[in-house]
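Right, I'll just put the structure down here and ask away after.
A single protein chain has been omitted from the complex, and every remaining protein chain is retained in its original position.
And now, subunit A:
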Amino acid sequence: MAAYSVDLSTGNNYFDLNDILASQEKIPCIFNIAVEGLGYLDQSTPDPDIGVGTKLELPLWLAKYLHRDARGIVSVETPKTYREGYRQILAADPSVVDLHRLGPHFYLGGGKLALFNLPDIQDVLKTLLQTFQGRFRRIMDGSQNALHTDLTNQINMLDESERRLFAAGQRGLLEFQSWESRESEKLSTSSVVLNQRKRKWVGACRDSGD
């Protein structure tokens, strides 16, 4: 991820799958001009055209190019999960919020909103940073402490980038544990060889052939 990391504020990171997934998030848009023949996008009307003032949810990557400046084809609103109400919830206690439900790529998608000149964008970005700082301790403690407990509930509440962080923390702990219990000095079969099923198939074919 880091190798091809592009300035996130420009919203593009061509080689990052998560970045691509995050740009699929739908954001609410209002059409400023009428568009002929695209009425099928708005399934609530039988009208063949899209009229001025139609509200539609468009994916972020599309909205980005339709919203060039103030006179663009669409104007963009802040998505619900980043609005004042949710921001207050996050400010109250970030560590208990189910971020994955608010958006699997909450941080990445939120950062991409900087592309649009939203009036409250500074507050949104500030909330993202504070949310992460507030949740960091729990992620760290969860990933570094509990080895034999069921963490599914906690992991479910993390957004995708936090999950990667959590996995990294657990990896560190597990590696240390296996060193401490002298597991790591034992030679073991590489997982590549173990998972390679081709060789087994060859054997199986020969057996059935005989």
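Here are a few things to note about the model shown:
Rule of thumb we're sticking to: a contact is a pair of C-beta atoms (placed from the backbone, for glycine too) under 8 Å apart; a residue touches a chain by one contact, two chains touch by 3 or more; residues count from 1.
In the analysis below, contacts and distances are computed from a predicted model.
Considering only "Ras-related protein RABA2a", "DNA replication complex GINS protein PSF2", "Cytoplasmic tRNA 2-thiolation protein 1" or "Protein fuzzy homolog", the record for the omitted chain gives "DNA replication complex GINS protein PSF2", by its UniProt protein name.
Shown as candidates are A:Ile50, A:Val74 or A:Leu165; the residue that touches the absent chain is A:Leu165. Note that of A:Ile33, A:Val52, A:Ala92 or A:Met140, the residue touching the chain absent from this view is A:Met140. Listed for subunit A, the residues touching the missing chain in the whole complex are 2, 7-11, 68-69, 107, 110-111, 114-117, 121-122, 125-126, 128-129, 132-133, 136-137, 139-141, 143-144, 161, 164-165, 168-169, 171-173, 175-176, 178-180, 182, 184-185.
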